[in-house]
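In this view, the complex is presented without one of its protein chains, the others remaining in place.
== chain A ==
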């Protein structure tokens, strides 16, 4: 028989349980490696774990009760302090939706130094109202450094590869031209194969360089008022010999009064070049290629269709991935690096456009991409494509 009445015992046990639960939670919060901060609905700090203290060089006891946005300033890539109303916490407390920044912002430590942080801000909800927010973050200095080193390595390696590749190309060219004596047919054929393989390698290195430029954001975006029809004509002039050699029919349609749009002609040129080269490559002789440029709402849509071998349905989700090459064409077409469409997608993303496609095996493929009539903003950088 207990000393206490039943209901009292139960409530005591509840308190013990509650305390135990709290102890567990506190230990959890303290032991995680990510920084964790809780605020009330006014953005005042309620809790700051040790990882957050360490990363921000703050003292939790002093920080509690202070406004988070003021106590922990955030900066953008250029080092400018982000104003309070643009901080995710502001929106999360008002709208109640979680927010994760993938492209790291910078947190400013108490001593004024900065570090790149991946930050997630989530609301705390109680009975349908927002009573505060949880901010978790981690220092991504090391990740960023590794990423930079990876890209730098690709860029450096590609540049280094170009020299021996040029040497192979030029030396084989001398042999093929008969500059070192007349070749018999078999020798010429074999050297021709070496020349083609080497050309493919040069293309691969060029594509890898371009991709590393897009991925690091080092690329210059230099928008100029551009007539897409004229840009297309320039690209087609370059591709005409290939189209003629496969006796393919070409149909082009665009309104002559198509308004000029402010895009980077160098980048969009690469989009047309890649999509059209693919259409020519993956369409058999006597096939048909159609290009239509038209205005739709606030966008200009370019459509590139072919009557080629198409992309097998099961592979369609992979087509914008690096090194993807269609299993149905890999034995028919030896050129190509599998990097073209990945590059195209990166350019369209950087140009605030969209790209989509429809394809049926042995019937053909159509790609569409849109570009905003309002154009895009310039971006500083230090490289262009194919330099």
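The rule is short, and it goes like this: contacts are C-beta pairs under 8 Å (C-beta built on N, C-alpha and C of every residue); 3 or more make two chains touch, one makes a residue touch a chain; residues count from 1.
Everything that follows uses one rule, which is that contacts and distances are computed from a predicted model.
Among the names given as "Thiamine transport system substrate-binding protein", "Ubiquinone biosynthesis O-methyltransferase", "2-octaprenyl-3-methyl-6-methoxy-1,4-benzoquinol hydroxylase" or "Response regulatory domain-containing protein", UniProt records the absent chain under the name "Response regulatory domain-containing protein". Checked against the hidden chain, the listed residues A:167, A:190, A:251 or A:330 yield one contact partner: A:167. Residue A:177 is the one among A:111, A:177 or A:314 that touches the chain missing from this view.
When you scan A:54, A:77, A:97 or A:159 for touch with the missing chain, the hit is A:159. For chain A, the list of residues touching the undisplayed chain reads 159, 162-167, 169-171, 173-174, 177, 179, 202, 205-206, 220, 382-384, 386-387.
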